[in-house]
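Every protein chain but one is kept in place in this view of the complex.
Up next, chain A:
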């Protein structure tokens, strides 16, 4: 038997995690992880801290997160009915969707013309930012702590003072002919 969903907070967290995991998918945190679908190897947006970022009021989204989760679950119910997917009452309706259906629903919600597109796009933007820029953490700290997104992208470590410098930066030679109509100061004529 699956445990009953305890409260609204848990519904909201699981739903938002499942959304973030649809944007940048990752591996399950434990075998019984339901929110993270496990659609890709390595940590995804959730492991990268998407919920921490979204819950931070600096984003401007935090106060609306409960509403986002409620709306998303509403859309998921409609979607599941359309596709005659067997209901699973043990988790929120969006979490109950298999990964490819989560993906299809998010595509629908973010397609130009959808009346709520703006909301879903902003949720997607911040989910993505948790992974590719760790916008809730100091970048140097995130790298030092092995942040899954920054590490996966291969972002270089900074110098000990926390600043990036690349003393080697150029192939150092002419690699193309110049346009014939270039002015002496280097502009197009």
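Methods note: a contact is a pair of C-beta atoms (placed from the backbone, for glycine too) under 8 Å apart; a residue touches a chain by one contact, two chains touch by 3 or more; residues count from 1.
Everything below uses one rule, namely that contacts and distances are computed from a predicted model.
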With one chain of the assembly withheld, which option in "NADH-quinone oxidoreductase subunit F", "Amino acid ABC transporter ATP-binding protein", "Cholesterol oxidase" or "Aspartate carbamoyltransferase regulatory chain" matches that chain's UniProt protein name? "Cholesterol oxidase"
Residues from chain A at the interface with the omitted partner, ascending: 22-25, 39-40, 44, 56-61, 103, 106-107, 110-112, 118, 121-122, 124-125, 128-129, 131-140, 149, 152-156, 158, 162-189
